[in-house]
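Starting off with a structure, shown below.
Just one protein chain is left out here, and the rest sit where they should.
After this line comes chain A, so read on.
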């Protein structure tokens, strides 16, 4: 279909690449955003639990008999155990030193302001820890003493959680990408669809269909379609012009030719000298040939015009063929040719009567023209279900292995045509008419081998 077309890129592929590329980019961004968000949430919630634990420890610090003491609640540490299986460390300090807990815990070194928890990350006992330190002032024997509580936990549980979160984020990103790619594929496919259906509609057209494209198309395609339509109409106009020109030219040539022929015949009667008579006869023959060519050119133009705007009516092929046979009977008798008609019940098709008549007449003309003296020509009409046909068989020697297809091209004449007046348009006309009716022209030698058999075939409608 794209033979000879200079193809560069593909809209669909470019669209697909762009959409899938953006989907991949968005999926990556989504992954990063989701990961950052959940990591933040996880860290924050972990920090909050640490803070809750530290707060409940700090609340348990009191002054008894003038001394600081702490009664750490069970829940303060067990709540950390409920979150993860991590190691837990704590320390309660006051300016005098460590009250209780892990003396060497490397956090809460700097004094912390009451109400402002400080979160830190550090290493302790060979593992990374996350710690919070909070403080409160207690009055010991009338002196305000700042008490500081640090609670720390190793981050193994958090690391495990984060790993799970990374996977979830990855699954979300990948899922988004797959879904978006599927949608991109669908979208690329559907955006290319009107183009595809227009292509199909145009390429499905018959060779002579030069109607403008009227089907609805998307706005983006309307300039293309309107250019195409204007191109089609220019082409149509140009074709019509050349047909008109040929018809006009043929018509203009034919009338003067008739005059010249009459003059030539008159002169022939008057001329006595055998040499001059021969050359006059040659002249008349040439004139006949030109006149016939002009006639056929006219016929051809007419056929082209009518097939462009074919008006279908019911045509009785039997009737049509019998009429023509009768009409050409005198011409046949001049050459002592026996013209037979064979046809029974009426065979009808939907078609243009004038065109069909023209086609049959051209075939019959050929048959009579090429047949020798005392030979026979048969015209047969037959209808058999799916196919109706008119067959003309002669005894003029047939085609002798020639390319019978070539005979239906314009101005191509058979090998035995040298002595016969003709233009080479007869079979072309017949074929064009047959094809305009959805049928075909079959040219072959007759079964006896004595001549040709030309058949017009039409499908039943």
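Definition applied: contacts are C-beta pairs under 8 Å (C-beta built on N, C-alpha and C of every residue); 3 or more make two chains touch, one makes a residue touch a chain; residues count from 1.
In the analysis below, contacts and distances are computed from a predicted model.
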Hidden subunit of the complex - UniProt protein name among "Transport permease protein", "ABC transporter substrate-binding protein", "assimilatory sulfite reductase (ferredoxin)" or "Thioredoxin domain-containing protein": "ABC transporter substrate-binding protein"
Identified contact with the non-displayed chain, of A:21, A:81 or A:114: A:81
Absent-chain contact - pick from A:55, A:100 or A:267: A:100
Interface with the undisplayed chain - residues on chain A: 69-78, 80-82, 85-89, 92, 99-101, 125-127, 156
